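Everything on this sheet refers to the single structure shown next.
Note that one protein chain is taken out, while the other chains of the complex remain in position.
Labels run A and B following the written order; every chain starts at residue 1.
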Amino acid sequence: MEPLDQDLAEGELELPSEPMLLNMGPSHPAMHGTVRIVLELSGETIMKSDVQIGYLHRGFEKMCERGTWTQIFPYADRLNYVSPMLNNVGFALACEKMLGVTVPERCQHYRVVLGELARICDHMICSGAMCMELGAFTPFLYFARAREIIWDIFEEETGARVTHSFGRVGGMAKPPTADFKAMIRAGLPRVMQMVGEGEKLILKNRIFLDRVEGVGKISKEDALALGWTGVCLRSTGAAYDVRKTHPYMTYDRYDFDVPVGTQGDNYDRFMCRQDEIRQSIRIIDQALEMMADSGPINIDDPRIVLPPKEDVYTTIEATIQHFKIVMEGIKIPAGECYSYTEGGNGELGFYLVSDGSGTPYRVRIRPPCFPIVQGLSQLINGRMIADVVPTFGSLNMIGGECDH
Amino acid sequence: MGDLSNGRGGSSVHVIQPGDSGFATTRVDALLNWAKKYSLFQYPYVTACCAMEFMAMASPRFDMARFGAEAPRFSPRQADLLWVVGTISQRQAPALKRIYEQMADPKWVLAFGTCASCGGFYDNYTTLAGIDKVIPCDVYVPGCPPRPEAVIDGLLLLQDKIARGDRTPGIVKPRTDPLVMGPDGIELVQIGKKPVLDGGSEA
Partner (left out) sequence: MSKKVLDLLQEKFGAAILATHAQFGDDTAVIEPGSWRAVALFLRDDPRLGMNMFTDLCGVDYLNQRGEDEPRFEVVCHLRSLQYAHRIRIKSRIGDAEGETVEIDSLVPVWKGADWFERETFDLMGITFKGHPDLRRILMYPEFKGAPLRKDYPASKTQPLIPYREGTLDKLFPFGPDEGMAFGRQTHDYRNDRGES
């Protein structure tokens, strides 16, 4: 590019140029549909980036202020729609913390099993989508097929494949079916086999490794200051998992490990997720052992739990109880409460403000991937456009959660 | 110019006059429609939870590929079927309109899910209450999210419409396949066939 009669010893030839602005999204195959990244480029290198979210803002918090506490469950499902059971359980636990009640132990094991199944789905789809965006379509198909097996279990239990709305304050909507344990014990080895096959295809691939190793690195201190939690934080070396640090429900009784990475790059995040799938399977096995085959699922408290339908139609007390809970809502005492669980992406928090009536006053979700996407700018500045794709894929941004 | 026929008999070629909707035109139209409906290049405009069922539909179990609609083209210029999958917010609506306008004719739109059809239960300040407020839509598939079978119903409905040249919007109705009580419990009856036993949930 330099003219030959220029004396190169005088230094670089300065060409006046403006950085090029490239817009990725909001409708883009690798942007999970709802993120717009405006990149300022110099050649292929990203000088500055502006990550714009909000294209899936559906007004979750405003919707919660109309209706009752139980009517929030369908909205909560659609927050992290890849692992909806974890959101349901998280919100139910938040309401129960404010009420000061604990569900029976059988229900806790049940919630743990369903939650961990949802977590497996979340991690499989994140890894699968990341591989697909890098061009490796087959692992995605394998993981999606494995997810179908888990969804069959969910369909049998809750009636829906995705967005089950199965959690309730004080228990679950229905007790487990008779074949619950058998289906899971039969299905999980097949899931594990498919996950193993998908991994074998990708983990030794030179192209894949070059694109994810050393890319998207972040240090532990930066991750902590940004508010990262979950897999993305653990991949940098900070061993923070809500299930181990602040155990809730029956998580203190299971024996499982928490994979922690070292580099904080895409490869570590990917591998942490794959390891967590195996740890989730361990938890599920133990929970199924410990879960009783009979016993109550819902708390026996008429102010919180709906009575059985036969009683509603035959006795007057149950009719009144049903009426009050449905029409007025569960009366959660006035005050505020922050309850957190380990969601698919990290610490899923619900900050609830109640005014004592059956309608929530303020429901705030602390989305785990909101601060994580906040850090995306830092991860991609200075790298090339092609690095945006695996980096963004490994962060597992779920639009419904990030934009609530 | 009239009929051309070769002197040995056999089929004759009818040359089409202007304003003539004869045999060849209809057959050509039918052929074109057949080609269009079985080779839909989709533009998956994917936003929210319906994406999960969209991915499931593209997966080996429900397999959209057997209907010819597998190939996603992420450039609107190369696509002819716009799948609007998931909630469209007010912020996203201009982008959706832009994408629709950038597609070349012939183009069709399939609203996947309740949020794309009518806004769903998000009747608030930020959601577009149905994509037909900004772009014309051909098939609505309700469901939150719809089962992949329902979406395939919608795709087949769209293919029927393409074959007929019909542009009136259609809605996929919920369908219950007839069930009969057999000796071993409930049996699923395939329409037009004798009762067969449901072979289980494996693909």
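Quick note on the criterion: a residue touches a chain if its C-beta (ideal position, glycine included) is under 8 Å from a C-beta of that chain, and two chains touch if they have at least 3 such contacts.
Keep in mind it's a predicted model, so treat the numbers as computed, not measured.
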Touch with the omitted chain, as defined above, among A:24, A:82 or A:98: A:98
Touching residues (missing chain, whole complex) on chain B: 90-91, 93-94, 97, 117-118, 123-128, 130, 132-137, 140, 153, 156-157, 160, 166, 168-173, 175-176, 178, 191
Interface with the unshown chain - residue positions in chain A: 52-54, 57, 59, 61-63, 65-66, 97-98, 100, 221-222, 224-229, 238, 240, 245-246, 335-338, 347, 349, 351, 353, 355, 361-362, 364, 366, 370-371, 373-374, 403-404
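As a convention for this text, only the chains that are shown with their structure count from here on.
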Inter-centroid spacing, chain B versus chain A (mean Cα positions, whole Å): 31
Residues of chain B touching chain A in the complex: 44-49, 51-53, 55-56, 58-61, 72, 74, 86-87, 89, 91-92, 95-96, 99, 121-122, 124-127, 144-145, 147, 201, 203
Complex interface listing, chain A residues touching chain B: 26-29, 32-34, 54-59, 62-63, 74-75, 78, 81-82, 125, 141, 144-145, 147-148, 151-152, 161-163, 399-400
